[in-house]
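Heads up, one of the protein chains got dropped from this complex, but the rest are sitting where they should.
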Amino acid sequence: MEHFYDDATIIAIYAIYAMSLNLLLGYAGQLSVAHAAFGGVGGYTAAYLATLQGWTFVPSLLVGVAAAAVIGALIALPALYLDVRYLILLTLAFSTAITAVIAAIPELGGRVGLSPVPSAELFGGEPLLRPSQFFPLALGCGLVVLAICARLAHSPFGRVLRGIRDDELATRGIGKNIVLYKVAVFGVASGLAGLGGVLFVYYTAVAQVAAFDLSESMLIIAMIVIGGTANLLGSILGAGLVVMLERTLQNMLDLDPSVSALWRLAIYGGLIVLFLMVRPQGILPERWTPLAVVRALRRRLRGEPGAGLASPALATAGAGFADPGAIAVDGAAADGEPRPLARSGGLGAPPARARSNGRPDGEVVLEAVGLSKRFGGIRAAEDLTLQLRRGQVTGLIGPNGAGKTTVFNLLTGVVTPDAGTVTLEGRDIGTWTIDRIARAGMARTYQDVRIFPRMTVLENVAMAVPDQPGENFTTALARPIASHRGERDARARAIERLEFVGLAERADAIAGALPFGEQKLLALARLLATEADVLLLDEPASGIDIDWIERMLEAIARLRDEGKCICIVEHNLHVVERSADWVYFLEEGQVTAEGSMRELMGQERLAEVYFGSG
Amino acid sequence: MTTLASITTFIDFAIDGVVNGSAYGLMGVSFGLIVAVTTRFHFAWAIGYAICGFFTAYVVNHSGIPVLPAIVIGMAAAALFSAACEALVYRPIAARTGSNALLAVFVASFGITIAGQALIRLLVFGGTGAGNESLTWIAESPIRIGDVGLTSLDLISVVVVWACAAALWGSLRYTGMGRRIRAVEVNTGMAKAVGIRTERAYVLVFVIASLLAGVVALFDTMRSAANPEMGLTPVFYAFVVAFAAGLGRSPLWIMAVGTALGVVEGVSAEFVSVKWQQVVVFGLLLLLLVVRAGQAWRPDIFRRPALRARVGES
Partner (left out) sequence: MAAAEEVRTKGAPARSAGRPLLEVASLSAGHGRRQVVHDVDLGVAEGEVVAVFGHNGAGKTTTLSSIFGMVKPMGGAVRFDGADIAGAPCADNVRRGMTLIPAEHFVFGDLDVLDNLRLGAQLERSTEEVERRLAQVYEIFPILEQRGSQLAGTMSGGQQRMLSIGIALMSGPRLLLLDEPSLGLSPSLVQQMMEVIGRLAREGSLSVLLVEQNVIQTLPVVDRAYFMRSGRIILEESSAELRKRDSFWDLF
């Protein structure tokens, strides 16, 4: 019987490791091969306090967890600014450095470690000596960790994490300050790993470096890869499978412990490779949450048709290592016909605009004066000046390499200008970060769309709604009611935006499976959800067929009539002619002409520049 | 007299550092070649290393085969293993995982390493035994230069290792094959446009790198001993040296960086105990990374491409 509790305790501890790593790797997309090392930080801190300072269990545990969390948050800081390749190196170096440091500090017992660690007891109760006594503690901690991870993962906070995983730039572009999120998730994941380490040290009554080295970290990664990335149940499943694998090898095959240890290593190493080659998302893919499983079962039992879990869109929308771009289509053609717009209100034809020679009046919302930017020897922008006005669509046209995308990058903070100012509603935003500018009221779409392919249409748009209480770390954890209420609001507002672009019926579809034209409309809906007043649309008409272009144009016209300030970069001059009130012509980073499209087309020099001179 | 003695010790440590550092340099050259050209984080390099070092020694000690043919067998086995990693594992995984390929390949590579070490132990020793094999081939006769001592094996290892690096440098610069490899590294799109089969180039790079690593492994075996886990520490040094020198740099520069690292590590033995030496190495690496992160910490360039931009990936 003790055997069972022993296995169960070990599984519980590894499940804690796996769930916390899943939060970091599966949900936030940050690879760390140092997870066990954080366990070591927690475990050794607690062991040191317990054996050499005589602390009792609970205080040692708390300090251990805190130490791991703090160091984890610190590691996040350089990680923010490092390429993914350097991030691997960073966590690799950290893991090895920690084990080297621990092994070198004499007070920590070197390679032999600290022992014996006194038994855990809770608040002066019985010492938890036997597995059957320790198990409730381990189980309790495991459930707490599950609750924390689940709350974070399924809250708006977790949604932002997934945004960071899928497309960090787009996530920043809708106003999320990802620095806070990354530091928070590293801190939490490391702290929980520290908890696992503390439990491990107390359970085995010894703190040894070998229990927290690189192979342990890879063992935990194996649990996630096999069980399912971005699926907390999968982490538990993975932990269970890997631990039971070893038990089976030892007991049923009656092997020598050292031999079975080797077979365990060989098998789980092989399983990692196998799963990555064949099923990168693991056994339980991202969307197979308990709730979804129950609903699908209910539907199956009632004999209802429709998307159950077997639907290809759901099943293959895996997370972690699966290719985010390769979402299977359930039968539909790559670019289907656009559906008719929602009948409610109908867009109707845009009101006729009087053609005047001057620019129509309107309040200047965004002004760029004298913007310059060089990349090496290339002049991307040179003394560039333009204005965007409320209730107008401004077009930016020009031959290839004229600097149109650079203008957007300069305006939205992706690139800092060498000279010049950018003023948004009177405020100088030249040095502001991308997310701050988005929150201040100017946001953009991207030429390559950049929707979050693994989320539903609704989630894509809901994430862009500003000021969501549930995105705050402490609110998500500690105030579920406020978080839930905020989420309901966000979803309601998201549905409104989706109705505007005509995608409300597709709210539960996986974004990556949508035809490209719908993805562009989704990107527009997401942009609108930010409630930005200045909308920068990067090639809204590219890559889509005539019918989709019509829908896009209708949406743009309606937005203009509602008083938004819109700027579009376009190559399709027909689109510009139909939608823009004022057009800037860019050449080699400078504005060389402006006016209505008709006026510009009449200028022969412009034709020369665009089509070449004779 | 104490000053002279400590200078002699210092030089001893430094020479030790040069010998070790040259090995680190070639490790970095080998590993760096793979990452620079193919972008695969080939952690299983450790297994290729172990296959060559351990396998050769085992074959010599347990079968009648003389040393030279055994070396050929060991090198061939390591090369085959490396080629198989790329062609059978990394390439399909990269195809399946798209933009996450880097992470997935790295994790898979680690899985191969873990499994590989265990399998080698199981197959060769049936799981038991310490498994240390030693190889005696080049005599380790002591040499004295002034007051400083090293062995002939040490001297030969430095010469051979640097010669290998020079050979690589030469072939990259002056041969058609070398030109093709550089083409793939510098601009993969154009490489395809001129008709280079990039998939084959990747496999070739893995083979060359494993041969270079094999040379280091053999000297490692001769200087100490071989076991299936012998590649784990070297792969770290390979990592550190390759990234500290910078990807895509000349093999000779990487050798210099590796040697410098070896000297720093060796000389630090004067001041810190052995236990802390590894900490010094990784502390330096961490420092390097934090500095690089600091360089990238500017609001307009969030993700500074810290590695040389690879051009033309379609």
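For the reader, a short list of remarks on this structure follows.
We just call them A and B in the order they show up, numbering each chain from 1.
Criterion: a residue touches a chain if its C-beta (ideal position, glycine included) is under 8 Å from a C-beta of that chain, and two chains touch if they have at least 3 such contacts.
Because the structure is predicted, anything quoted here is derived from the model rather than measured.
Among A:37, A:544 or A:591, only A:544 touches the chain that is left out of the view. Of B:42, B:121 or B:180, it is B:180 that touches the chain left out of the display. For chain A, the residues touching the chain absent from view are 325-327, 329, 334-335, 399-401, 516, 539, 542-546, 549, 571-574, 601, 607-608, 610-614.
In the full complex, chain B makes contact with the omitted chain through residues 176, 179-180, 182-183, 186-187, 189-197, 248, 311-312, 314.
Note that in this section only the chains that are shown with their structure count from here on.
Each chain gets one centre point, the mean of its Cα atoms, and the points for chain A and chain B are 35 Å apart.
On the chain A side of its complex with chain B, the touching residues are 31, 33, 77-86, 88-90, 92-94, 96-97, 100-101, 103-104, 110, 169, 172, 215, 218, 221-222, 225, 256, 258-259, 262-273, 276-277, 280, 320-326, 413-416, 431-434. Every residue of chain B that touches chain A in the complex is listed here, in rising order: 35, 41, 89, 92-93, 96-100, 102-104, 106-108, 110-119, 121-122, 126-128, 236, 239-240, 243, 273, 275-276, 278-279, 282-283, 285-286, 289-290, 292-294, 296-307.
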